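Chains shown are a subset, placed as in the full complex.
The letters A, B, C and D name the chains in turn, as written, and every chain counts its residues from 1.
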Amino acid sequence: MFTHVHELQFEAKPDAPDPAFARRFQEVLGGKWGEMTVAMQYLYQGWNCRLPGKYKDMLLDIGTEELAHVEMITTMIGRLLDAAPMSEDDAKGKTLKAEWATSNPQHQLETGGGGYPKDSNGVPWSGAFVTASGNLYADFMLNATAEMQGRLQVARLYHMTDDKGVHNLIRFLLTRDHMHQMMWLRAVEELKADGLDQVPVPAAFDLDQEHDEFARLYVHTSDGPNAMDGAWAQGEAYDGSGPITIEETPRAHGDRPSLPPGDPRLYGTPPVDPQTLLQRAKDLL
Amino acid sequence: MFTHVHELQFEAKPDAPDPAFARRFQEVLGGKWGEMTVAMQYLYQGWNCRLPGKYKDMLLDIGTEELAHVEMITTMIGRLLDAAPMSEDDAKGKTLKAEWATSNPQHQLETGGGGYPKDSNGVPWSGAFVTASGNLYADFMLNATAEMQGRLQVARLYHMTDDKGVHNLIRFLLTRDHMHQMMWLRAVEELKADGLDQVPVPAAFDLDQEHDEFARLYVHTSDGPNAMDGAWAQGEAYDGSGPITIEETPRAHGDRPSLPPGDPRLYGTPPVDPQTLLQRAKDLL
Amino acid sequence: MFTHVHELQFEAKPDAPDPAFARRFQEVLGGKWGEMTVAMQYLYQGWNCRLPGKYKDMLLDIGTEELAHVEMITTMIGRLLDAAPMSEDDAKGKTLKAEWATSNPQHQLETGGGGYPKDSNGVPWSGAFVTASGNLYADFMLNATAEMQGRLQVARLYHMTDDKGVHNLIRFLLTRDHMHQMMWLRAVEELKADGLDQVPVPAAFDLDQEHDEFARLYVHTSDGPNAMDGAWAQGEAYDGSGPITIEETPRAHGDRPSLPPGDPRLYGTPPVDPQTLLQRAKDLL
Amino acid sequence: MFTHVHELQFEAKPDAPDPAFARRFQEVLGGKWGEMTVAMQYLYQGWNCRLPGKYKDMLLDIGTEELAHVEMITTMIGRLLDAAPMSEDDAKGKTLKAEWATSNPQHQLETGGGGYPKDSNGVPWSGAFVTASGNLYADFMLNATAEMQGRLQVARLYHMTDDKGVHNLIRFLLTRDHMHQMMWLRAVEELKADGLDQVPVPAAFDLDQEHDEFARLYVHTSDGPNAMDGAWAQGEAYDGSGPITIEETPRAHGDRPSLPPGDPRLYGTPPVDPQTLLQRAKDLL
């Protein structure tokens, strides 16, 4: 259960409106790697966590904080949209004129000057962006990634404006994305130390079931000359199970597939005599 | 540029048809973490890579291999759909009867007995599943995650069938997802060793711009009693920049936001005297 | 069954082309609250209506009229796109130059100069926008809302152009959205008067099943000081069933949830001894 | 800014697992009219509200409560998924056998036994479901509708299970949807009483701009004999502006549209001599 205070976690005041930047800022609100995604992802992971204790508790802590980030960015976008021109004529003689062309029409038509759960092109946020698999190792890795992708986008946004107030919030977001990267990476280490999982994830699946001849095989399917210069294609495998080998020329280990004739009632193009088939299909009616 | 051979990378022959499993197998073909995603993700990352050499070459190697995985699973699904009942009556007295209820109607109506780029509920694969950010550290972390989420789903699928032929292919997929996990994790290490990036990603953004008071602060927004028992909330921060501190009771560091009255031409509910506003809006017409 | 005449319900002739406005006009054609939505929503509600007579007949009347609105806006968009510049150079020295930057590229690439069922950012109209629940009270309330949201957007569009011809059609749309608001609100009243439903919708569900202690309880989860100044938090409840009470400090009425360990075959992170679990999962293979 | 407690607002414990019902319960979690929608919709409306005071404060109260509903339903779904069969064989001899056929495969493959932001068919929740227009009248009407549609779906769910624990939570949801219906309807009345808006919404748009001849005209486009028996087609209009009139046979008030020839560079099918056009297009190259 949640409670809310009106004060923001951090200040969200631009020095001046900027509808073009408002459009761009939507990316880290409602884009695939935006705050909607991390807030919902961590909360669903927390709610679904079947391991009581520190991991579950931490997930709900960070997820709840991310809701505050959704709130701050939405507030900032609302302020960036003040006084936005509604037409080219309206923009004339205003410093915001050029802004008109590159702003998001729905910021006026749909929201009347507010942020919403869509990306920088106005494509709606999708519930498919949330992953809560029940496996904490795989999910914490994704969470660390999400903070990296998110921080990367915020760092790019930094260079799309000179507004001191916007920079102030961006600097806060960069800081928290930094902290959260560290937390998720630590949590991955702790899962390993606690013996809960390890590479290959999920470790509980019996490795004897794997086809060992493909387990450390680098398959060189493209002709890039340097592909095997990295540690991923040399020496001992990451899990210490043996040496990596190379399939220099990729080989097919399976047959040419041939599918049997389909059910005539599906009217696929027949691999058998069509007259016969025609008759069979008609007979069925 | 690509070339293709008809032989499969590995065998994809079930012992018997199973339309219910065919529906489930779609998840690792056209779901968010399926083979369509990793094939396209690695290829786009490779094509967009602005750093010539080993990383780019490796991306295109693995991406090209994943296309072969798309092909194998599609072939397997086609074979699993042979002889699927078309109605309840049709299913009577067949071993496939129960299958009818839990199969995917589009496997007959749309594809006439074949795999397609949709998930296990028939929701289409989306280009939004692909991330190619230009930052290899963030992307390799995601790739490692994708192999974990993918291997997790394939491991779950293992228990949804007893078919030896299907198990054989699943065991191959588990093996390759294992190998690929190791490769992406090694590649992350190598990026660090090559001095190309590090936590916090992207490292090239000047850390002095961050708000240091929030840089190692654990914010305890939920009341889980064990949230701070993990290494993520204790001792030195992951990047060695100083000790983690705790905000036991979360504090707001910003004001209560108040948005100015909107443009009357947007017809939002007005914070000023409505009669005045009404008149102003009318005057504008 | 439908018949069609080529004449439009109302004139749809702009004074001059305006590709930037054409992009914006798409919102009320193919956006969530656009004419595609109301046309399809009213028709599906009409076709699915299980109560013969005035309500069903009226739904089909208005739904059929909305198809004419789809047609008029599409026609207007086609005319607004005449002579649109195809590149920046092409736009030079034309009054339409600035338009180029803010127009929709698909209006040339995809439609060759015509309207289509997408919104002002080019996001496709979705069948999920249509609601036809079978409950006329809930649906008529939604229909009234749709006319309000639609009229709001059209009113905003009015200020995005000075074109007299466009204004003429916009004024027609505003007029009909006004008329339709009145019709749906009357229809809601009539449903009540006819004894067919009432608040709480659906009224046929036995109120004794409700938890009475929560039935008139205002829960103050946020710290806004004025939240309880409205009639919604004071005096008798809207349905006359008793006085509203306040939960000033929100209380949890349920336990801390704890989920049992998952099936080991799902490879979630285990709440039991991992070695044991590992063994159990392996034994299963 | 939000804080969270682990205790639930209300109990969410089923008497027994039921994966088939878990699939159905997703509708009111991640469907168009589910708790994700109302939580996000009220919060965005609150954050974007430009009128400080009671309305904004109330929006944030109810939005924050709805987050607790998201949490309860997710928890319930997690519990309903315990011990779900993973295959037909697995289901044999269990009371859950029939459940297998009608459950959601992603409840195992993707979430490992947990709720997620998708609907009862596994279609992801969309940010497009959220409307926050800046006009409180239109939005409160939608909110009232959302509570009606939501309560209707919960009432239907009641009859899809006999589980006492599930019924207990459903009864709580029905109760709160009842309370919230009353609150939004009161809020609409209060907006009117406060002179902030009225029918036609938005009232601030100058009515003189409307085409009065269409302002109270019922257009009888379908041949339903009873369409005009309702109050919507008789007597004084809802806003008291005059009597309703009927267009018994719908008339076109516009011309047959004729679009000019397109730009030859768009290669539409030409309305002029094709040879001439062919030459013109070639000349352009």
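Following the convention adopted for this analysis, contacts are C-beta pairs under 8 Å (C-beta built on N, C-alpha and C of every residue); 3 or more make two chains touch, one makes a residue touch a chain.
Because the structure is predicted, anything quoted here is derived from the model rather than measured.
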item	value
Total identical subunits in the assembly as filed, 4 in place	6
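The rule we apply is simple: only the chains that are shown with their structure count from here on.
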item	value
Chain B against chain A, contact positions shared by both copies (same if over half, else different)	same
Cα-centroid distance, chain B relative to chain D, in whole angstrom	27
For chain B, residues that touch 2 or more chains besides their own	32, 123, 152, 155-156, 158-159, 221-222, 224, 250, 252, 257, 259-260, 262, 265-268, 285
Chain B contact footprint on chain A (complex, rising order)	5-12, 32-33, 46, 53-58, 60-61, 63-65, 68, 72, 75, 78-79, 82-84, 86, 108, 112-113, 123, 126, 128-129, 131, 133, 135, 137-138, 141-142, 144-145, 148-149, 151-152, 155, 158, 171-172, 174-179, 181-187, 189-190, 199-202, 205, 207, 209-212, 214-222, 224-233, 237-239, 250, 252-257, 259-260, 262-263, 265-268
In the complex with chain A, residue positions of chain D that touch it	1-9, 30, 36, 40, 43-44, 47-48, 50, 57, 60-61, 63-64, 67-68, 71, 74-75, 78, 110-118, 124-128, 130-135
Chain B - residues contacting chain C, complex	152, 155-156, 158-159, 265-267, 284-285
